[in-house]
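Every protein chain but one is kept in place in this view of the complex.
Read from first to last, the chains carry the letters A and B; within each, the first residue is number 1.
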Amino acid sequence: MPESILRVEKVTKAFPGVVALNRVDFDLYPGEVHVIVGENGAGKSTLIKLLSGVYPKDSGHFFVDSEPVEIDSVHKAQELGISTIYQELHLVPELTVAQNIFLGREPRKKGRFGLLVDKGAVERRTQELLSSLALEISPHLPVSALSVPQQQMVEVAKALSMEAKILIFDEPTSALAEKETDALFRIIRVLKERGIGIIYISHRLEEISKIGDRVTVLRDGQYIGTLRLAEASINDLIRMMVGRDIKDQFPRNYREPGGIALELRGISRKGVLHDIDLRIHHGEVVGLAGLVGSGRTELARVIFGVDPPDSGEIRIFGKNETIGSPMKATNLGIAFITEDRKGLGLFQALSVKDNITIASLRHLFPNGLIQPSKEQTVAEGYVNKLRIQTPTLTRLVRFLSGGNQQKVVLAKWLATQAKIFILDEPTRGIDVGAKQEIHRLIDELVKEGTPVLMISSELPEILGMSDRIYVMHEGRISAEYSRMEATQEKILQSAMGRYLQSPPVQ
Amino acid sequence: MKEKLGLKITGPLMICIAVILFFSIFAENFLSASNAVNIIRQACVLALVAFGQTFVILIQGFDLSVGAVMGLTSCITALLMVKGMALPLVAVILAVMVATFCGFINGFITNYMGLNPFISTFGMWGMALGIALVITEERVIFGFPDTLRVFHDGEFLGIPLPLIIVIIIWGILQFFLKSTPYGIATYAIGGNPVAAELSGIPVRFQKTMIYTFSGLMAGLAGIMFLARSNAAQAVDTIGYEFDSIVAVVVGGTSLLGGKGGVTQTLIGVLLIASVRNGLNIMGVNSYLQLVFVGIILILAYLAESQTSTLSGNPIQNLWKKLFGTGADKG
Partner (left out) sequence: MNLSGSKIWSQFNRIIAFMLIIVAAYLLVPRFLSYTNIVNLVRQTFLLTLISYGMGLSMLVAGLDLSIGSVAALSSCLAATFIARENVLLGILVGLGVGGVCGLVNGMLIAKFKLPDFVMTFSMMFIARGLAMTYMQGESIYGYPKSFIWVGKSFLGPIPTPVIISALLMAVLYFFLNRTTFGRALYAVGVSKEAARFSGLSVSKKLIQIYSLSGLLAGFAGLVYIARMNSAEAEMGVLWPLEAIAVCVIGGISFSGGEGNLLGLFLGGIMMAIINNSINLLGIPARFQDFFVGFVIILAVAIDHYSKRREAGG
């Protein structure tokens, strides 16, 4: 039994408000491909960042070749032989393949104080690396001239040039077509033969059985289990990824929905959205589920006028509209509570009062003159109604807790008397108490007949709050479920592109 | 992608040829040997400054102080010589050291104190100009030994000395950029600063050194300028910061950093110098020339941002931008 080249023991990492990893175990053997799976927020990317030295761990142990190590910087990780191939590639576009591979570590010519680059050596060694991986990429080409999969290969070659023993791939196939994926797998097999240990993060369950040896499942920061892929079925995996009790009660009162408020027909955006059809009725919450990158936020951005669609129709209250800017969207009565609360949703350097009124100024003061007393009254009203905890209205919003900040964002849009609400991850990073309050507010909104589109990665929230659920997968609607028929497994399956029933409902 | 490369390599060259053709028709004696030599001598001063500017722009920076630093250098040199306080060579060395130090301050403030390069070099512009005005008491300094004139008038085997100096420096810099790790690091810092940092390159230190280098080149340019005019006045060199940036950008070095080089800059320098010379001959006053140069800069910037981010017909894109659907891309 060979020794493990990497062992992770009871590692914990917490950020303000959330425990990302809770006493997680993991090990890796030379020549093995060990896949890590889990839903959004399960802790996969946090684990990678700890292993690559981006963040320090809070507690637990790392062992490389059975020696305890501290991975306290990116350079330390590289020294230990750990290299990570991220989705955003760290290559310099205008430099050649060879220059990129040896960036910062160029072999020097002897003599002349070692100041000159030994170009011959650079080229030779690059060629050797590329050949050993059977890659037909010329070392002279600038990286910008390569395709994305080729650039990925260059990163792999770079890692090898640093004598990596452990290679981490973070969703490597998300941007690749099938043929390119096969090429990647071929390389991975070559790496395996050399005894390099590979950690592979992916959502694509079909793929991982082709390339993986073992798989570890994480859920909500916890280590759930490790299986040998030869013995595991995909259903087993999904059950492990999802299996939790829906302890939370969701404050929803379901009513009969009204007519169609928002309708999308055939919305497409090159590379991002394909032929989306979607309906939201008055008085209903429509949940939008899917994995990160499936296009949910992109869809919301189209509706809000941030990105224009290449084709398709948007009908608001029955009328066909072209939404060319967020300004137009707000004029039509659409509100968008963004995923990025701090950067896009709030003006951190402004007060609670200013944040609440900023979107409805035109509405409140049509002649352009601000009346401080009216402003005060309106803001106070929302602070009370939403129970926003703040000592004064003039407190800067950056000092509020996450939950209260989110309430301020909600108040902002309520103040505009918006008629359609789009919420993107409305309760992410918020404590339980505030979460419930926000759910209650959503229910009240819907009670008044306002249609709500809720994007969420938390399955219990989607299941507990939605009248109907659409699931997106790689830019398409892969399934539609009513409240009654939806289950966590069904949603996750559809999110991964597996159709248990008939093909996607259009 | 290929077209973009093609545009950048042949574009400025083509514009340069077009400009030369234009002036050869409309400006008397433009192509004459004596005028050509004239252009070259003038271009050499700009070339020196533009070399320094090239490096700064390569790392996503800006050096607005070069004109004032040039002036400061020439004033210091002139004063030292006039007052007999130093031999010409010593005066030159001292003055260039001051210029280099100015560049170092620029680099330090920008990279270690985190200020926007625009602010720090603009502030340095003011400071250098101010000091130059104070030490010269706003007068013209002249009447010093002619020793330095050789840097402008001199010839070696029939080739003007300034040109020889520029070519030697060009050679050194080109070699530096392509064949030393520091040159490659320069492109990396400009092209993908995160990747450069991760590769162990000391980004802040190198950026500071580059600003220092820009100061050095401004100093050398100031000396050559002094050699040409044989008199020093603090405000004479104001405008070189502008010309150098335009020369670098029009020559093909990207304002976004990481792309370009000193060879491209030479073409840009030749272009600007030809334009200036031609307009001079045609009697266009130097202030209106500023207008032309300003417009060239805007056009160059527009052209670059169009080709690097948008696909499709540039004319179409321009139209859409001007009269678009009111899509707020702000």
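The rule is short, and it goes like this: a residue touches a chain if its C-beta (ideal position, glycine included) is under 8 Å from a C-beta of that chain, and two chains touch if they have at least 3 such contacts.
Everything numeric in this text was worked out from a predicted model, so none of it was measured.
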Query raised in the report: Among B:L133, B:A185 or B:I267, which residue is in touch with the absent chain?
Result: B:L133
Query - Omitted-chain contact residue, chosen from A:E106, A:D354, A:E437 or A:E474 - result: A:D354
Requested in this report: Taking the full complex into account, find the residue in A:P2, A:P16 or A:P372 that is in contact with the omitted chain.
Outcome: A:P372
Report task. Over the whole complex, note the residues of chain B touching the chain we left out. Result -> 109, 113-116, 118-120, 122-131, 133-134, 137-138, 242, 255, 285-295, 297-298, 301-302, 305, 321-322, 324, 328-330
Query - Contact footprint on chain A, counting only the chain that is left out - result: 304, 306, 325-327, 329-331, 336, 338, 343-351, 353-354, 357-359, 361-362, 365, 368-370, 372, 375, 394, 396, 412, 416
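As a working rule, only the chains that are shown with their structure count from here on.
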Query raised in the report: In whole angstrom, how far does the Cα centroid of chain A sit from the Cα centroid of chain B?
Result: 45
Report summary line: Listed in rising order, the residues of chain B that touch chain A in the complex are 1-2, 179-181, 184-185, 187-188, 191-192, 194-196, 198-201, 258-259, 325-328
Query raised in the report: In the complex formed with chain B, which residues of chain A make contact?
Result: 74-75, 90-95, 99-100, 103-106, 108, 115-117, 119, 144-145, 305, 308, 322, 324-328
